[in-house]
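Below are the structure tokens for one structure; questions will follow.
The full complex has more chains than appear here; those shown keep their coordinates.
Going in written order, the chains are labelled A and B, and every chain counts its residues from 1.
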Amino acid sequence: MIVVLKPNATEQNIQHITEKAGKLGLRVNVSRGVERTVIGFIGPEDKLQIIPLETFPGVDKVIPVLVPYKLVSREFKPDDTIINFSNGASIGGKKIAVMAGPCAIEGYDMLLSIAQKVKAAGATLLRAGAYKPRTSPYDFQGMGEEGLKILRQVSEKVGIATVTEVMDPRDVELVARYADILQIGARNMQNFALLKEVGRVKTPVLLKRGISSTIKEWLMSAEYILANGNFSVMLCERGIRTFETETRNTLDINAVPVVKQKTHLPVVVDPSHGTGRWDLVGSVAKAGVAAGADGILIEVHSNPEEAWSDGAQSLRPEKFERLMAELSAVAKAVGREL
Amino acid sequence: MIVVLKPNATEQNIQHITEKAGKLGLRVNVSRGVERTVIGFIGPEDKLQIIPLETFPGVDKVIPVLVPYKLVSREFKPDDTIINFSNGASIGGKKIAVMAGPCAIEGYDMLLSIAQKVKAAGATLLRAGAYKPRTSPYDFQGMGEEGLKILRQVSEKVGIATVTEVMDPRDVELVARYADILQIGARNMQNFALLKEVGRVKTPVLLKRGISSTIKEWLMSAEYILANGNFSVMLCERGIRTFETETRNTLDINAVPVVKQKTHLPVVVDPSHGTGRWDLVGSVAKAGVAAGADGILIEVHSNPEEAWSDGAQSLRPEKFERLMAELSAVAKAVGREL
């Protein structure tokens, strides 16, 4: 922590801060510049986080030096985390994991058909929602446990691991019984009750970035999960909210290399939500692979016109198959494989 | 719903859409312009919301005509909603309600002292948190039920109604036993499991706007609560996230008259979170009253330097008292009272 004092700060102000630091067991380094005095604190910064130094007399700015996350950082664990799934699939290594499937589970036959097609095209994970966060209370809210059962049946029949969203802390154990990955949606990225709950199970977690969350907040939310005991976390960039209205969200491609630098956790790119338009999904999926993503999440629906949710951003299986070939070429170009 | 077709859309495309509408019991109005054809749908728009018309061949844009909320709208209930609290306080009428108190409950004596001071200064509601949503898992998370008990004791001793946050759907009934208003924090504005749960109790709800939620999404979240049976909802503007870093958030003053037009629910302005700096709270609180807010939420702490949370944006009781006099003058200038 560094504190920059106001131009008119007094010696008394400096002493007041120094004493406070002393009580917390920290040493200070006072640097008297020509125009400003700057105080640095030496010792564990966490002790200071609880202190609102901004309110101390004479203080102009408080600047944290250390990042507030520990367990998710590369400094804590320099090597890439690799997460392995039941069906032999994995994420975080050389092979890029592709998660594909419909936004919502709409029935057994539909899901089975899509699962077979995406697996045939090379996807190693099936994504499909049983609980749907919907802006409107009048929209379809998902099939619930019935949907989870269908997901499990299809998973076993096709031999594909599954990822599905959990929205309520009371549902975590239930969903973990049926699915291989628990998805935390963008709207729940800072639902701390839910984060703690998924931290207490062993099932891997796919943590989507909040629609207006900074990378730091996103990593702090992952830290919640690791701090509660679950180290199998994937980070999913799915677009942020900006002023641009041409696309539903703005996929933050910069975030891919930034997060890969800061953390050992695998990074997934979701071009379906990141653009909101099926006709942009291909270009942006390729960009994600080129930028270094460890996984790609793509919505696929046999009949987007009839989809109960997010049809506008879903690819048909034929388009998905062609895209897989293109993604494979880009993956090779950057030293990865699909 | 209006659908704008692409310049090269065919008659077959038009027929395909028309048939789909017919199956849903809607009539269409096809308007063939010089450059584009536009199709309007006549009948209940909700039936169309489930249909991803964007994916239909020949469709360029889909434009909703109706707002998606019903119960919160002025069209459903033209008169202002007035909510009355246990201690005789109310919100939504001529008198502006002031909610004041510390960010977090830190102990009985501290809370009692602040409660007495803010009441003496004219506040009718005490705000204080027992459950704190914190970005870091290592930060103070609130006193929990012990804090709620303190809140209740202070409330009864001082004769002041209370508002406190609930973060977990499992805690709703518990918190409702102790507090007069349930606060849904900005991070939980789209925690639909929680919204449904507070919709099922009778305790009034203060719904904070999400940090990057549109006004429409905010009203849809209120709709969740009303649709589940609880009509006593207040909407709290607490600043949105923008590119500006000089202040913690950007208080959206425009939102006050916009929301007052669209809905019958009372609107509260929170200049403490809206600015993040105690030295800006006064100016922005006065702006909120001038713009038409029905309530003002202000963080007050006897000793911001020692506050366990959000000290930088808390006013000392003396400053709060002076501000109340100023707010009272502004309230009178706009035909209200404090």
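Remarks
The rule we apply is simple: contacts are C-beta pairs under 8 Å (C-beta built on N, C-alpha and C of every residue); 3 or more make two chains touch, one makes a residue touch a chain.
This one's a predicted model, so the numbers in the text were calculated from it and none came from an experiment.
Taking the whole complex of the structure file rather than the 2 chains in place, the copy count of the single sequence reaches 4.
Simple rule for what comes next: only the chains that are shown with their structure count from here on.
On chain B, the positions that touch chain A within their shared complex are 46, 49-52, 54-56, 68-69, 133-141, 167-170, 187-188, 190-193, 211-212, 217, 220, 223-224, 227-228, 241, 277-278, 304-305, 307-308, 310-312, 314.
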